[in-house]
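Of the protein chains in this complex, all but one are displayed in their positions.
Letters A and B mark the chains as written, and numbering starts fresh at 1 in each.
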Amino acid sequence: MIMGGNNKIIAFCCAESAYRAADRAGRLRIHYPDNVRVIRVPCAGRVSVLHILKAFEKGAAGVLVMGCQEGACRHLTGNIRAKERVKYAEDLLKEVGINGQRVKMVNFGPDMAQRFAREIEEMVEKIKEE
Amino acid sequence: MNKATVVIGGGIAGITSALELANSGFRVYLIEREAAIGGQAASFCCKATEVCTKCSVCLIPRKLKEVATHPQISILTNSTVSEVSGKIGDFKVEVLRKPQYITPERCIACGMCAEVCPTEPKAILPPSPEAIPYCYVIDETRCLRLRGEKCNLCQGICPTTAIAFDLKPERQELSVGAIIVATGFEVFNAREVGSLGYGRYPNVLTGLDLERIFNREGYLKLPTNGKEPKNIAFVQCVGSRDESHGYCSQVCCKYAMRFARLIKHQNPDVQVTIFYIDLQTAGKGFAQFYQECQESIRFIRGVPVEILPTPSSKLEVRFENILAGKVERETFDLVTLSVGIAPRKDSWDLARILGINLADYGFFDTKEPFNSVETNVEGILLAGTCQGPKDIPDSIAHGMAAAERAMEVLEKCQ
Partner (left out) sequence: MPVKIGIFLCDCGGSLRNIDFPKIRGNLAKLEDIAFVEISHNLCLEEGEKAIASRILREKVNGVVIAACSPELCEDKFIRLLEGLGLNPNLLSLANIREQCSWAHEGDVTEKALELIRMAVNKARLLQAVERGEVPVNKEVLVVGGGFSGMKSALELSQFGIRTTIMERESTLGGKLKELEGFYGLETSPKEMFSSMTRAIEEDKNIEVLTSAEVARVQGEAGDFTVKIRKGGKESSRSFGAIIFATGYRTEILPQDFELKPGVNIISQQKLVEMLQAPERLERRPETIAFVVDFSDENSRLPTLSTLNNALAVKEKLGSEVYVFCKNLKVDSEGAEKLYREARERGVVFLKFEEKPRIHGEDSRVKVEARDVLLGEEVTLLCDLLVAEEKALPPEGTKTLSSMLNLETDTQGFYQDENVHLYPVASGRKGMFFVGACRGNLDLSRALTDISSALVSVYELLSPGGAMVEVEKVKADSQKCRTCLTCIRICPHKAIRLARVDSEKWVAKIYDLACDGCGICTAICPAKAIKFEGYSDEQILAQVEAIGE
């Protein structure tokens, strides 16, 4: 837990793939930790470094940016942009002493319900480690 | 011009046609035999490794969403076409709808009916996660009430009065200008090739089985003991390029390679072998993928003729190794039969009802060669695999083409 923060994980999910995978997990009653909060975005490329950093500033323990498979983004380059920004955010976080692994880029197909749950669980584990 | 159209079949091609017509101002009745639209491909899985492998399965959810709530499209599930009369611009289509014990228009998928259902296994089933309409379904063979016994539990608890029992099939007549047939395909029944052991040996699967397994579980495990397979074979051209299926199914080589790569991506230690006759590697962006496949997958030009169980519960594949020029045997944990696309057996009924013809191998026939959407009846068009094997992108294109031609012939017939 970051000092003064909470245990929440914010997952920015693109509407095409990740958000649908999250819905699918619910429909299959695949359970995952309840400290995740999904924010739906039209494309992972909408997520900027600002959003990621603000999330941590407001006390989030982990941030996931979830978009389509590389090469399958409806907007062609959105998920690549997101990947670059997550990397940049990771480096910035390291500089201020926060484990860079608390932010992660994940690529999905819309049917990957188990994967969604697993990513949440893994991030929760990572947060607990500190 | 009668700007209403019937689209028979709610798979990817039918949905595409419906959307194109609806977006151009046409009223569309989408007739679907099953309880949910989406067809075969809706139950398929994404086959990406670290990158997309272009299987195109992810194109389906968005189209399903658009169709589900489009104001110009009426979805009639559990429905079939029983009679058709008239001609282009003025068809009368009679639709027979099975009793909707749970009315899709009223069901909110709360699941309380299934909770109280007393039978074991339950007679009320939740929808597949991708189903549209997303509503529960009663299994007539298990339901006590429908078998004549007294039970009212689900009806009593349903908060939206969606359940009713004393129902008969409904007939409805639709008046439309054109009809698009998009009834899809069946996979070749691998049981017909007895020597390959499908249905006898649990670790012999088909390509379709693999789609469902990955879609539901996300990874592959041996049906017999739940462990990870270490040595997998794919057999190509099962039900394609033979006497009764004298065509290439177009999808099998690609799906086998994509699965092979996916399996290896999840578990790099697995050895994958693909037995083939002529490897189909043409297509957008596939050349590079094929090159990568050659580095990690074993390709054997050969025809497996028999699959037998071994004492150690593995599978022995006897095949003709064409390069070596002799019959060989190899042992695998799991064998996948890359089954092809076959016409639906009930195409004959529909052809009779519509007055259209079937072609050589049972697919619907077109008016002339190289006109892949028009039938011998003006105003009745074909979309998707019911006309011949195609992959998902080609089915979408074909659905668009059918819509285009429907619009064109309707304009002309005014």
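By definition in this document, a contact is a pair of C-beta atoms (placed from the backbone, for glycine too) under 8 Å apart; a residue touches a chain by one contact, two chains touch by 3 or more.
Bear in mind that the values here come from a model prediction, so they are computed numbers and not experimental data.
**Student:** For the chain not shown, which residue from B:G148, B:G226 or B:P369 touches it across the whole complex?
**Tutor:** That would be B:P369, which touches the missing chain.
**Student:** Among B:C110, B:I213 or B:C413, which one touches the chain that has been omitted from the display?
**Tutor:** Here the residue in touch with the unshown chain is B:C110.
**Student:** To test your reading of the contact rule: which positions on subunit B touch the chain that is missing from view?
**Tutor:** Counting only subunit B, the missing chain is touched by 20, 23-25, 52, 54-56, 58-59, 65, 68-69, 71, 106, 108-112, 134, 158-160, 241, 246-248, 250, 253, 278-288, 290, 301, 322-323, 325, 360, 369-373, 388, 393-394, 396-398, 400-401, 403-405, 407-408, 411-412.
**Student:** Provide the residue numbers of subunit A that touch the chain removed from this figure.
**Tutor:** 5-6, 8, 10, 19-20, 22-23, 25-27, 29-35, 37-43, 45-48, 50-51, 54-55, 58-60, 71-78, 81, 85
As a working rule, only the chains that are shown with their structure count from here on.
**Student:** Taking each chain's centre as its mean C-alpha position, how far apart are subunit A and subunit B in Å?
**Tutor:** 33
**Student:** Contact residues on subunit B for subunit A in the complex?
**Tutor:** Listed in rising order, the residues are 44-46, 48, 50-52, 54, 57-58, 61-62, 126-127, 129-130, 134, 215, 217-218.
**Student:** For a test of understanding, state which residues of subunit A touch subunit B in their complex under the given definition.
**Tutor:** Going through subunit A, the ones touching subunit B are 16-17, 20, 23-24, 27-28, 68-72, 74, 107-115.
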